[in-house]
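For this depiction, one protein chain was excluded, whereas all remaining protein chains were kept in their positions.
Let's turn to subunit A:
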Amino acid sequence: MVAHTEVSPQVSPEKILTVGECSETRGSESVSSKGPDVLCEQNEIVSHKNSNHVAIAGSSTVPHPKKKSYKEEDCSLFVAFFTFLSYGVLLLVGYIKEFFVPVTTKEKDREEVELCSPFTNFTIYLSYGVLFFVGYVKEFFYPPSTKEKNREGYVPLYIGFESFYTRNVYRRIQDCWNRAICSVPGAEIDLMERYTPDYGWTIKHTGKTIRCINVGSYNYLGFAENKGPCHDAAEEVTREVGITTSSPRWELGTMEIHRKLESLVAEFLGVEDAITFGMGFATNVLNLPSLLGPGCLVLSDEFNHASLILGLRLSGATVKVFQHNNPEDLEKKLREAIVYGHSRTRRPWKKAVIVVEGIYSMEGSICDLPNLVRIKNKYKAYLYVDEAHSIGALGSHGGGVVDYYGVDPKEVDIHMGTFTKSFGAAGGYIAGSKDLINHLRVTSHAQVYASSMSPPVAQQIITSMVIIMGKDGSTEGRRRIQQLSRNVKYFRQRLRQMGFIVYGHDDSPVVPMLLYLIPKISMFVRELTKRGVAGVGVGFPATKITGGRMRFCLSAAHTKEMLDKILKEVDEVGYLTSSHYSREPKSQEPIEW
C-alpha cells in the first residue's frame, strides 16, 4: 500500500495508480502535461482510494472481540495420524531427492553431537506413524474398554492424544520402565522379574529376581551400600533421635545435625554458607519463587530439568530459553533482553539470572562454565548452577563443575545441588554468600511449610562427604573419584570406537547412546537384561521425539571387568538392532583403562 502526500511530477500516473487492489488504468495520455492540479487530483484519488481501502480494512475489523479464554482442544486421532504421515512423506521425498542430488552445504554440527542420516529420521517418523495407524484402526473397531466406574455423566478425566499415546505406544513396552528392584542399587542389582499376560495392560511379578550389572542408577561414587561407615553412622543416629522431625525448620524442626550438615556443605563447596532441604526436586521448586518474581529476567538452557522449569513458572519471572550449551546464543538473547527491557512495559529488569545445570542428565553434556562466568560478569547478571548430577562426580576433589573448571566458587552466585546422586542419600542444598542464605532462611517456602531432612539421611550425607573430602584420614574418597574418572574415559572412548553415537563430554559420567527409534529402545533394554546388564532407556516425552536413547550411568563401584562385559553385551545387542549409527572414521588403537 502506498500512501503519498506529495507526488513528484516525474512519476508516471500508472505507477501512482497501481496501488494494491485499487489499480486503475488511466488512459495512456500523459497526465503530466496537465499540470499539478491533475496530479493533486490523482493524489486525492489515490489517497481517497487508500483511505477507502483503509476504511474498508478498518470496517472489516470488528471492534476487538471480547477476550475469551479458550480451552486448548486436542485434535482428533485421525488428524494426529495424518500429521505424522505427512512428515513421513515429506522426508521420504527429501531423502530420495538428496540421494540423487546430494546437498553440497553441510550443516554445522554442534560440539560432540553427530547427527543421524535423513533416512534414520524418516524411519523414526515411519515407526510412530505405523504405531498410531494401528492404534487408530484398533480403536475404531474396538473402542477403549478402560472406562471409569461410578462416574457416568462426568466430563472424562483424560482426553486426547496423551492417553492415546499411553494406550498404544507406552503400554506395549511398559515392561521396560518402572522396573522394581530388591537389592541395594550398587554395582550389581537384583531386578524383579515381570511378565505381562495381556500385552502390557497388566504386569505381574514372577517372584524371581535377575542379577544384573547396574548401569542405570545414579551411583557415581558408589555410596549406595548397605555396609560400611555411612551405614553404621546412620543406624546410630536413628537409634538416638529417630527418623523424622515431623516439623518444618521454622517450627521446632531444626536439629543439631542440620546445622552440622550445613556448615560441612559450605566448607565442601568453598562458600560462606549453605542451607539444606529434604528433597532435591522441591529445592528448585520451592526456592526459585522466593529468589525471583515478576519483573525478573531469566535465561534458561533449553534442556533444563523439569524441577527448574516448574520453579521458574511458579515464580512468575520472564523466562527466555537459549540453545543448549551455546554461549553465543545466550549472550545474544541476554543483550537483546537487557536493551529492550520488559516486553510490555519497556522498563529495565529488576535482575537477570542465568539458570544452567552442571551436567545435563539426558544429554550428558557439561555446561561451559568459564564462558558463562565471563558473560555474567559482563552483563551484571546472576548465575544459578544446578549441580544435581555434577557434584561429587566431577572435579579432582569432587567439587562439581566449579572444581572441574577451576573457577572461583564466589563467581557462581547460587550453587544448588542434590545429595541423591553422589552421596547415596536424599535431599538438596543451596549454597552461596551469607546474605543469600540468610534471605532463604527467612523466605524459602520449604523452610516454612515442608518438613526438614530426616536425621539418618543427614548423617549419611555427613559421613560420605567427610570421606570424599578426605577428612576421615583415609584415601578412600580420592580413590573413588579417580576410579570414576578412569571408568568414564575408558567407557566413552570404547563406545565411540565401536561405532555408536554418544552424546556429551568425555568426562561426564552420564553416557547417552542414541538409538532413535522407540522399538529399538525396548529391544535394547530387554536384550541387555537377558544378558545381565540393567540399563535405562529414555524416549519421548523425556527427550525429543527423534531422540530415543539408552542412558548409561557409570559408577566408581564398577570394575574394569564389569565395564568390559557391559561393552561386549552392548556391542552384541547393537548388531542385533543395527544401532551402530556413527558414520565418522574410528581409530583402531586399543584403549587402555
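What we mean here is this: a contact is a pair of C-beta atoms (placed from the backbone, for glycine too) under 8 Å apart; a residue touches a chain by one contact, two chains touch by 3 or more; residues count from 1.
Here, contacts and distances are computed from a predicted model.
Going by its UniProt record, the hidden chain of the complex is named "Serine palmitoyltransferase 1" among "Autophagy protein 5", "Serine palmitoyltransferase 1", "Phospholipid/glycerol acyltransferase domain-containing protein" or "dolichyl-diphosphooligosaccharide--protein glycotransferase". Within the full complex, the residue among A:K138, A:K208 or A:R313 touching the omitted chain is A:R313. Check A:N150, A:S343 or A:Q588 against the missing chain and you find that the one touching it is A:N150.
Check A:P327, A:G432, A:P456 or A:P512 against the missing chain and you find that the one touching it is A:P456.
For subunit A, the residues touching the chain absent from view are 69-73, 146, 148-150, 153-155, 157-159, 162, 166, 170, 178-182, 185, 192, 216-217, 234, 238, 242-244, 246-248, 250-252, 278-282, 285-286, 289, 305-307, 310, 313-314, 418, 420, 425-426, 443, 445-446, 448-451, 454, 456-457.
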